[in-house]
Each structure stands twice: as C-alpha cells, then as structure tokens.
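Note that this complex is displayed minus one protein chain, with the remaining chains in position.
For chain A:
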Amino acid sequence: MMASSYNAKEEDGHNSGASNNGGAGVVKSKKPDNTAFKQQRLPAWQPILTAGTVLPAFFVIGLIFIPIGIGLFVSSNNIKEFEIDYTGVDINNPCYNCAKNFSWNSTTPCVCSVPFTLEQPFESNVFMYYGLSNFYQNHRRYVKSRDDSQLNGDQSALKNPSKECEPYRTSEGQPIAPCGAIANSLFNDTLELYHIDSNGTRNTIPLVKKGIAWWTDKHVKFRNPGGNNNLTVAFQGTSKPVNWRKPVYELDPSDPENNGFINEDFIVWMRTAALPTFRKLYRIIQKKSSTTPTLPSGKYLLEITYNYPVLSFDGRKRMILSTISWMGGKNPFLGIAYITVGSICFFLGVVLLIIHHKYDTRNNSPDIPN
C-alpha cells in the first residue's frame, strides 16, 4: 500500500542517496535483520489432525462423556417434579369461573382451590414455581421497558423515570414507581399449599419467601429510595403501576426487608425470562426434619387467589413443585446429550480406527520411500 506518489519519490531519492554514499554501512543497514520473527522462523509446534492423533482423543472423550451423561441422567431422574395447570380453560377446572369472570375492576379477589395428589414423597427441600406459557417476557418492547436507576433507588429516576418505560411511565400526572411494562405486569396470583390429612383436615404448609431472588439483585441491584424505612414517604408523589392493586410500598408490609423494590417476588419477576414458556421461583418449602419427607405422598390442595389474567393471550398458568439436585431441576436433556455425544465419539473412534488401519498402510508406503 504505497500511500502516495510522493512516498515513492522520497524512497527513490533515498535510494540514490544511499548508493551515492556507497559506504558499506549504508548497505548493511538495508539488509534485513536475521531474526526468527522477521524470517518467519519462530520455533513452532506443528500439530496435524491425523486419524492417528485424533483417535485417542475420540476414545477419551467417549470415555469421559458417557459416565458424565449417565450421572446427569440418573440425577435428573431422581428429581421429583409435580406440575399442575390451574389456568381454568377447561370447564371442569376449579378455576374456570375465576378465569371466565375476570375483570380488572373487581374488588373482591376470586379464590379457587385445586386439589391434587402426590404419588411419591418429596424428600429434600421443595421449590415451588409458578409457570406461565405463551407469555412473551422476552419481547423487545417489554424487556427494555424498565428503569434500572429507579429500581436502584435513584431519587431523580424515581420522580422522572426513563423514557423507555413508556407507555407505563406516568399515570394521572404522577410518575409510576416502579415504571415500565415489566413491573406493571407483575404476577400477582397468591398460591397457598395445604396438605390434607387422612382424616381430611387442611394443614397449611409453610412457604418461605426469602432466597428466591439472586442475592446480588436483592442487595445491590435493587434498592429502595431513601432506605427501607418509611417507604410510604419515600414513594410520595409517585403513582402505582396501572394494573397493580396496591402501591409498591405495600407489597409486603409485614417485612420491611422484603418491601418496596426489594420485594423478592418483584425482583424475581423483573428478571425477564428467556423464552415464552417459563417458570419462576415462588416459594421454598424447607425440609423440617431428617426423618419425615418435606412433602409426604398424599392429597394436597392448592388455593389460588386468581388475579392474573392469561386467557386473553391464550396463556397458561401452572404451579410446579420440584426438588433440586446439584444440577438443578429435572432436565434429562443434558444427560441424554452427554451420553449421545459420548457414544458418537466412541463410535467415530472405532470407525476412524478401521479407516486409519485400512488407509494408513496404503498411504504410508508411497509417502516415505526414504
């Protein structure tokens, strides 16, 4: 890339100058350095992917992957999971009426109870999720409709939320806190779980609502404006999101550490899901003693305060109970994938071995005559 004509001229001038002087020094300086880099002779490792070198790798991969896969598959299979759809599409569903008669303006909450039976006891800690289907939390307009500064307790953002929150930015002339579509559509069904004894009495199962959100979210990313006390004052001059029944400072009046922006249910909701069918952690049922299972097999009742409409966009609501292993919830995919890939590698190793054997003798003879 000779950048310009002028450079060429300069260089020519230089050349002639050099030859004019004719000294040995000038000639020497023009001689390229004999360095490994400039002569492209840097010492190098030169691996080649031949059947011979790749073969062991395939076998090793096979031998490692298959046990991992089996381990993953087994631990996934050991996980107990129970799922129940309570949307109320079907007329037989206890929540059918609640779903049908839903209106944003109704003041009395609609409650429905869904009975179910656990065939097997859930031994360890049980995690209770709610699941939504056909709910596009990952829609671009939805994902960006939030104001992280506001959620981080920033005063100016509280009073003047980001434009991204439109059309959920202001209501009745006051800024919405928390603003945006995500906050506005906070999941607000209340789920209660009862164990039904053999003699028919309902025993409330204690649901722990702490530890469902990321620690960093709860303690760093989300913060109430002006501390956790006196939220009513802090949120003065703001309006509640349109679809909410109560303002943000009343999300959990019983516990100031779980109220306002740092309400864990709220934080969980604010982490938008990757796919349109998703579940979110709702409560944790802690194991009480080592002798009795957390949820023994038997009859249960799920009592829902039905506030959240999903039928309008053909969505579904579910409640999921699941135990957790080191690898998370029930997901046979990873185990199966590992077993498959491991087997393929092993199989390929065998194929390559045959090919290698067949071709190597043929190829090598003309290759290395010396």
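Convention: a contact is a pair of C-beta atoms (placed from the backbone, for glycine too) under 8 Å apart; a residue touches a chain by one contact, two chains touch by 3 or more; residues count from 1.
Note that in this section contacts and distances are computed from a predicted model.
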Omitted chain (choose from "BHLH domain-containing protein", "Exosome complex component RRP45", "Phospholipid-transporting ATPase" or "beta-N-acetylhexosaminidase") - UniProt protein name: "Phospholipid-transporting ATPase"
Contacting the left-out chain in the complete assembly, out of A:70, A:196 or A:327: A:327
Given A:80, A:240 or A:279, the one touching the chain that is not displayed: A:279
Residues of chain A in contact with the chain not shown: 1-10, 12-13, 15-16, 18-20, 22, 26-27, 30-34, 38-51, 53-54, 61, 65, 68, 72, 125, 127, 129, 131, 135-149, 152, 162, 164, 166-168, 181, 184-185, 211-214, 216-217, 220-221, 243, 268, 271-281, 284, 309, 312-314, 322, 324-331, 333-334, 337-338, 341, 344-345, 348, 352, 355-356, 359-360, 363-364, 367-368, 370
